[in-house]
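And then chain A:
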Amino acid sequence: MNVGLEHYLALSAVLLTIGLYGALAKRNAVAILMAIEIMLNAANVAFVAFSRYVTPQLLTGQVFAMFVITVAAAEAAVGLALVLAIYRSRRTVDATQVDMLKG
Partner candidate 1 sequence: MLAAYAYIGIFLVVAAVFGATVLVLSYVLSFVRIRPRKPETVKGTPYESGMVTLGKTWVQFNVRYYLYALLFVVFDVETVFLYPWAVRFKQLGLFGLVEMTIFIAILLIGYAYAWKRGALEW
Partner candidate 2 sequence: MTTAVVASDVAQQVNTVMPGRVLEATGSTLVVRPVAVFEVARWLKANLGFDFLECLTAVDYLQHFEVVYYLLSLSSNQSLVLKTRLQGREGLQVPSVTPLWQGADFQEREAYDLFGIQFDGHPFMKRLFLWEGFPGYPLRKDFL
Partner candidate 3 sequence: MPRVWDNFVYNWLAGFLQDWVAFLIMGIVVMAIILNFLALLVMVLQYMDRRLIARFQVRFGPNRVGPSGLLQPIADTIKLLTKEDLRPRLADPLVFTLAPLVVFLGGTLAFAVIPFNRSGFLADLNVGILYIFAITSLGAVGIFMAGWSSNNKYSLFGAMRAVAQLVAYEVPVVVSILGVVLITESLSLVDIVEKRDIPLILLQPLGFLIYLAAATAEVGRPPFDLLEAESELIAGYHTEYNGMRWALLQLGEYVATFAVAAVVTTLFLGGWKGPGPAVLGYVWFMLKALFVYLLILWVRASLPRVRIDQLMGFAWKFLLPLALLNVFITAAEALMWPDFPWLLVPVNIAIALGLVVLWSSLFQLRAYRKVEA
Partner candidate 4 sequence: MYGTGILKALAVTFKNALRPPFTVQYPDEKVAISLRFRGYNFAWYREKCTVCCTCAKACPVGIIYIVGRLQPNNAYYAERFEIDTGRCLFCGLCVESCPFEAIYMGREFEQAKYARREEFIDWAKKDGDPRVPSSWFRPCEEAGVETHYLQPEQRKVNL
């Protein structure tokens, strides 16, 4: 079977699942962020695959992927800064132990 849209979507799904699993199951906040980056990449793969196979003459999907990357950069910057801030006050990056809102 020739590689086509379904393959890319399947790859995207697998990556998304791995990312989700990591994001849900990890203790370390930085590891969770890394898992989220994988999820965003999975979404990007889907975007670009659609762009390639559904609208090959229109690169909207790729532009969307660029915006996603931008968002990912912003998310990583703020997320990691948050992790640092939490680490500063709590001396831990264990996401399960961070329950600030409870006071």
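Inclusion criterion for the candidates: all candidates are chains of the complex that A comes from, given by their letters.
The definition used in the following text is that a contact is a pair of C-beta atoms (placed from the backbone, for glycine too) under 8 Å apart; a residue touches a chain by one contact, two chains touch by 3 or more; residues count from 1.
Remember, predicted model here, so these are calculated numbers, not experimental data.
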Complex member touching chain A, one of 1, 2, 3 or 4: 1
Candidate 1-touching residues of chain A, taken from the complex the two chains share: 66, 69-70, 73-74, 76-77, 80-81, 84
